[in-house]
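Quick one: structure below, then a few questions.
Note that one protein chain of the assembly has been removed; the remaining protein chains are unaltered in position.
Coming up: chain A.
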């Protein structure tokens, strides 16, 4: 009897495994992104209302007045988002009808002599700002920040440190744990990657990019292009630490390859060269994201993304897999094989997908704001998270956030 039944039992087990496997597939991967052209061109006006808190100027204006360079570095999006929201139709002056609340605090504006931001005072500044809004308005305490959003464009987001181990040690700032974060950092399974955060591209100067456009009929004669550091001699003289050794590996393997245009110099024709290249390498640096991605997308150069587990900007609306080539860091020695093995039809298809104007618009933060730009995509992202789940509204007087947790240096007032 058993012998006759075994084939059916095998079939049944196989079917069960198959079905459960497909179900598991979906839950592990999450919901399939609905990638249509329309989502990039959605108009957020009318779909949400944002209330902008009026903080004292020491949190925003005075910071910029102290150092004007903040308006041009790659974290300038926090300043421009504030300006955009102040004059946007989604802004409401009545906080009772607002869906989202924005706190304009410029935490990344403490620059060194060389223009790099120091994050040491940022947690204190952020805590101080949140303390202010929680005492002046009742809306923070209503949800402990679950309907508030903050823009934290620094290296590792709300972990507020540029060194990765320090950032991991600190973790996301406790008081921001319930809020939505808009950040440039995105790496799956990372401590500093908050669930439900909106990943945005770093700020790239739109006007300067537009000034350097060349006619699209210029033939693309560079195969692969990269300009940037391979070894960070200042911070990592021996190599292997910076970029997890990936950039050094690119240099050692391909410096003699005539197809790869690699150098550490910053040429005057950087933007024009990118428009003459087919592939632009976008390896990770100290953090996995870089402004190269923005430049590559805007200039129509296929980005070759070498950063494991990276979460790319607006990944739910931009079909990155159709636009770019993804490479594991372990496969860097095989980069030339992989790039040469792409067929011409694939490359042309990617270029055609890249030529989508909405994607280019979504990568930029122009002033004044233009349709479908990065600001609108942030608002679209926020609108897609509505309506708020009723459980975010806490009972009167309950507190879930721990205000005293974290390194003691953070707890000092700012």
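The definition used in the following text is that contacts are C-beta pairs under 8 Å (C-beta built on N, C-alpha and C of every residue); 3 or more make two chains touch, one makes a residue touch a chain; residues count from 1.
Please note the rule applied: contacts and distances are computed from a predicted model.
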item: Candidate names "Glycosyltransferases", "Coiled-coil domain-containing protein 84", "Trafficking protein particle complex subunit 6B" or "Exoribonuclease phosphorolytic domain-containing protein"; UniProt protein name, chain not shown; value: "Glycosyltransferases"
item: Identified contact with the non-displayed chain, of A:93, A:268 or A:344; value: A:344
item: Among A:281, A:332 or A:359, residue touching the chain not depicted; value: A:332
item: Selected residue (touches chain absent from view) among A:86, A:259 or A:409; value: A:259
item: Selected residue (touches chain absent from view) among A:72, A:86, A:233 or A:392; value: A:392
item: Selected from A:40, A:130 or A:278 as touching the chain missing from the view; value: A:278
item: Contacts of chain A with the absent chain, listed as residue ranges; value: 2-3, 6-7, 9-10, 13, 16-17, 20-21, 24-25, 28, 146, 163-165, 168-169, 171-172, 174, 177-178, 187-191, 195-196, 215-217, 219-221, 223, 238-241, 244-246, 248-249, 252-254, 256-259, 278, 308-309, 329-330, 332-334, 336-337, 339-342, 344, 347-348, 351, 385, 388-389, 391-392, 400-402, 405
